[in-house]
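Report on the following structure.
All protein chains but one are shown at their positions in the complex.
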Amino acid sequence: MDTTLALAWVREIASAVEEHEAQLTELDSAIGDGDHGSNLRRGFTAALAALDGLDPASVGAALSRTGTTLISKVGGASGPLYGSAFRAMGTALPGERADAAEFGAALAAGLAAIRRLGAAEPGDKTIVDAWTPALAAFELAAPTGFAAAAEAAAGAAEQGMRDTVPLQARKGRASYLGPRSIGHQDPGATSTALLFRALARVAEKAG
Amino acid sequence: MDTTLALAWVREIASAVEEHEAQLTELDSAIGDGDHGSNLRRGFTAALAALDGLDPASVGAALSRTGTTLISKVGGASGPLYGSAFRAMGTALPGERADAAEFGAALAAGLAAIRRLGAAEPGDKTIVDAWTPALAAFELAAPTGFAAAAEAAAGAAEQGMRDTVPLQARKGRASYLGPRSIGHQDPGATSTALLFRALARVAEKAG
Amino acid sequence: MKKLINTPESVLADALAGFGAAHPELTVDLVDRVISRAARPATPKVALVSGGGSGHEPLHGGFVGLGMLDATCPGEVFTSPVPDQMLAAAQAVHSGAGVVFVVKNYTGDVMNFQLAAELAAEEGIEVRTVLVNDDVAVEDSTWTAGRRGTGATVMVEKIAGALAERGAPLDQVAALGDRVNAASRSFAIALTAATTPAAGKPGFDLPEDQIEAGVGIHGEPGRRRETLRPARELAAEVVDTILADHDLAAGDEVIALVNGLGGTPLLELYVVFGEVHARLAERGIRIARNLVGNYVTSLDMAGFSLTLTKADPDLLELWDAPVATPALSWS
Partner (left out) sequence: MKKLINTPESVLADALAGFGAAHPELTVDLVDRVISRAARPATPKVALVSGGGSGHEPLHGGFVGLGMLDATCPGEVFTSPVPDQMLAAAQAVHSGAGVVFVVKNYTGDVMNFQLAAELAAEEGIEVRTVLVNDDVAVEDSTWTAGRRGTGATVMVEKIAGALAERGAPLDQVAALGDRVNAASRSFAIALTAATTPAAGKPGFDLPEDQIEAGVGIHGEPGRRRETLRPARELAAEVVDTILADHDLAAGDEVIALVNGLGGTPLLELYVVFGEVHARLAERGIRIARNLVGNYVTSLDMAGFSLTLTKADPDLLELWDAPVATPALSWS
């Protein structure tokens, strides 16, 4: 991944979030407070503005800037979580380019930041349930190249997302519903799947 | 009319009001505040209780007591209007019995009380629009006997009630709607029709 | 219909019992249905008594206390109280200086208070009546029932109440009440209809994109149906409607009440206040004092009313005077 691809990723996420805003809101209405879509749209719209005209010196620069913007614009649970993840990924990618292994390590740093702040375990019905299998798939496929790894991660994130349906939430707002949270797909896991699908898409285009 | 018939009339009104409570409320919801049915039910239920065990010395005694009870239990526009009307009718009937002409004069006193307090003209879409033709019909038919006069009055009240439909209200709550009050039957004229129909019924039974 | 009640018939009795338990500083007579100040004045003062149908809370019970009302008599939901209650209220707080009845202009209220005034006179209580009729949505002529009393009631009760608290005589308190009413105009817009416990369903149906302009506070429909528009446009319409009927010019000051009808979030009322404030500023009119919140409600109706009272230094000074009631309190 190079600086151009990092910028393209954030842009691709922004348009995916915009396209799926209603779906995220719908999912969040069922087991949360119905703002996940508008939260992320507000955040990534602001991130686009913050990146506008930026000529990043490193792969991580664009991601750090994105993280900082998410933290200061989103609020809610997803703001600090995604914001910290992007900042951690940014810090982990100080070079002008990153190979698949290095990017995998950055994804791991992102997940660590999310878990440090949110204290969620896999199976708690959160972002973690999509990010964890995505990371594992990326690392496994990293030797076959960046695009292939990203594609594997996207598929795994989507599987993780679907796997949140039968879970009972133990973290975040959905946990207040107790057993009634079962049977619904987690909004945060869904947006994480969008994030990884966006990565796969820009990686494939970049060839 | 004697004291027994006066008591029977109030009881008949009470059961008519109970039976038509929903209709009166419905009519009052369309162009008023939806309480005419419950107002009159509360009032006539209280009147029944006030008359319970009463052995009236005059025809008017039962009607006066009814009027006083309506005033102190109903509230709204209909409470003082019907209350004053019954009190005025009571005052006008000091004897042990009243013939049709005397009763016609009492009905006139009732209407005068309503108009003194409410200042409504015929055509303003109020109680007055049913009571006025009822009174005229009663007086016209009085020479043919009480029951016949009451029957004529009931028919005229019902016609007056129906004739309120095309009117634009100029008094009471319905007047706030301006032209939008047109096309609805006035709740107060409707309850006045019930009153006169109850009179016709008890007069007929009494033979 | 979903309501937090026991039965439609017992709403008023149950609410009064709760009100009495919540406000030990007030006396609630559950038999006569009168709410009054528990403390009697040390020296005779003019007593302010108001009353009207229930369903408009905090009006009027929430305005009983120092610097405002002395007593109120709540009627059934949306139904004027009866003369007996009004007389009992007057008797409870009459201290020899006379009683002012603050009456919202509705046929029922007017007639019942008229009968009560006659009864009070028979008891030797001197009564003056202040008629509140501020709603510009309603045609005002000698041939009609005249304008309804709505938001201006709060202004009249606060300002005349402050004057009564200072020991002013009966005629002066009543005259001030009349003056405040004359200086006030209101207009309301509803997004939904109110549901009374007795009726059990909304007073009228209103499609998703429609509003009623010129509604009252008793669940009746308004003067006309319009399309829902942004708050900015609605606020402008309401301000302009009031100004068209009000003696207000650039440089004037007003007391403004942006009043929720019961079902509208405070967040939205502040949006409306911001737009009202801006529109008035364009016209050179300054809001010297304001209230934003649910003061004269119509059960669960969504919507708002605006009341503008032309202010002068006297009125503002009395407005600022201390008040200590359940719903209005400052020092």
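Think of it as A, B and C in the order they're written, each chain with its own count starting at 1.
By our rule, a residue touches a chain if its C-beta (ideal position, glycine included) is under 8 Å from a C-beta of that chain, and two chains touch if they have at least 3 such contacts.
Here the structure is a predicted model, which means the values were calculated and not measured.
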Chains still shown that are in contact with the chain withheld from the display: A, C
From C:Val49, C:Ala116, C:Leu269 or C:Leu308, residue that would touch the chain that is not displayed: C:Leu269
Option touching the unshown chain, where A:Arg42, A:Arg115 or A:Arg201 are the choices: A:Arg42
Among C:His94, C:Arg128, C:His277 or C:Lys310, residue touching the chain not depicted: C:His277
Contact footprint on chain A, counting only the chain that is left out: 25, 29-35, 37-39, 42, 71-81, 117-118, 170-178, 180
Where the unshown chain meets chain C, residue by residue: 1-7, 11, 14-19, 21-22, 54-55, 57-58, 62, 77, 191-192, 208-209, 211, 228, 230-232, 234, 262-275, 277, 287, 290, 292, 294, 297, 299-300, 302-304, 324, 329-331
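In this text, only the chains that are shown with their structure count from here on.
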Between chain A and chain C, centroid-to-centroid distance (C-alpha), Å: 54
Rounded Å distance, chain B centre to chain C centre (Cα mean): 32
Two or more partner chains touched - positions in chain C: none
Residue list for chain A, restricted to those that touch at least two other chains: none
